[in-house]
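Reading through the structure tokens given below for one structure.
For this depiction, one protein chain was excluded, whereas all remaining protein chains were kept in their positions.
Note that the chains are named A and B in the order they appear, and that numbering of residues resets to 1 at the start of each chain.
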Amino acid sequence: MTMADIGLYLAAICLLIGAAFTLVGAIGLIKLDDAMKRLHAPTKVGTMGIGALLLGSIIVSFARGGSSIHELLIMAFLFATAPISANFISKVNIHRRCCDETPELQGGQTWSTLVEREEDKAVKEKA
Amino acid sequence: MIRFFNWLFPHPFLTLLLTVVWVLLQNEFSAGMAVFGLILGIVIPRATAVWWPDRPVGFKLGKMLSYICLVIWDILVANVQVAWVVLTRSNKDMKSAWIVVPLELRSPEALTVLAGTITLTPGTVSADISDKGRFLLVHALHAPDPDAVCDDIKSRYEARLKEIFV
Partner (left out) sequence: MTAPEFLNLAVMISFGVVAVSQIMAMIRLVIGPNTGDRILALDTMVVNAIGLIVLLGIWQGTRLYFEAALIIAMLGFVSTVAYARFVLRGDIIE
């Protein structure tokens, strides 16, 4: 068994792990019953799944005698943007009030999504 | 000399990042491509320096690297845990909860890294921040003991970030 063979086996295992995680993310998206709970499964387990697929792709390119590490760019991009998309979606859920009530804060502070902005007040007064 | 250096590299980290991304995009390393990447990495931050009014804050590189390794390890472990929770628990036994984390960090960069870390480690999503930036709202998928999660976030991530961004 040569190094290339070991690499191909390793890559195949990476691909299977990645596909399994992707499927778990999708199952969570279907199964869970609350908007905020649903946010957990796909944004992270799915990202992890795609990370494993990309790692498999890198290993395959090395095992086939090339060298290609630009998949790292996609991986880094996905890992940098996943928290931002998750944060925006949870802000949408809070804004549309389609999740459990957010906890109250002491000291007269509120959550920034629920703050009423000046320009919104102006629009309301006009109406 | 230092002023010239500051003029040429208004954002040293961005210069480094642009060079690395350019080399990765080419997908084969050659000296010419690295030099061209470096030229782009100098010209782009210089041309857009007007839109970076604040000097970027410094951080401790060694501690940042060990923090990144810790976070990657946590992501791997917690992914398996969340996959297990999603697959085996029914919706009724899943105790999801809002957790309010009081913050000691103040700088925006540190807060961004903290919120990103909380979201990337599965099981918790950082959802919102209070209007004065004193509390972070975190949603946990399965947290039988919400206070333990809060303590874990504070001792495991926030304490380390306080040392990184001085």
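Operating definition for what follows: a contact is a pair of C-beta atoms (placed from the backbone, for glycine too) under 8 Å apart; a residue touches a chain by one contact, two chains touch by 3 or more.
For clarity, every value in this text was computed on a predicted model and none was experimentally measured.
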item: Omitted chain's touching partners, listed by label; value: A
item: Hidden partner interface residues of chain A, rising order; value: 4-6, 8-9, 11-13, 15-16, 18-20, 22-23, 25-27, 29-30, 35, 38-39, 42-43, 46-47, 49-50, 53-54, 56-57, 60-61, 64, 66, 68, 70-71, 73-74, 77-78, 81, 84-85, 88-93, 95-96, 98, 113
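Everything below uses one rule, namely that only the chains that are shown with their structure count from here on.
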item: Residues of chain A touching chain B in the complex; value: 21, 24, 27-28, 31-34, 36-37, 39-41, 43-45, 47-48, 67-70, 72-73, 79-80, 82-84, 86-87, 90-91, 93-94, 100, 102-103, 105, 107, 109-113, 115
item: Chain A partner contacts - residues on chain B that touch it in the complex; value: 21, 24-25, 27-28, 75-76, 79, 82-83, 86-87, 91, 94, 96, 98, 100, 115-116, 119-123, 125-132, 134-135, 137, 139, 141
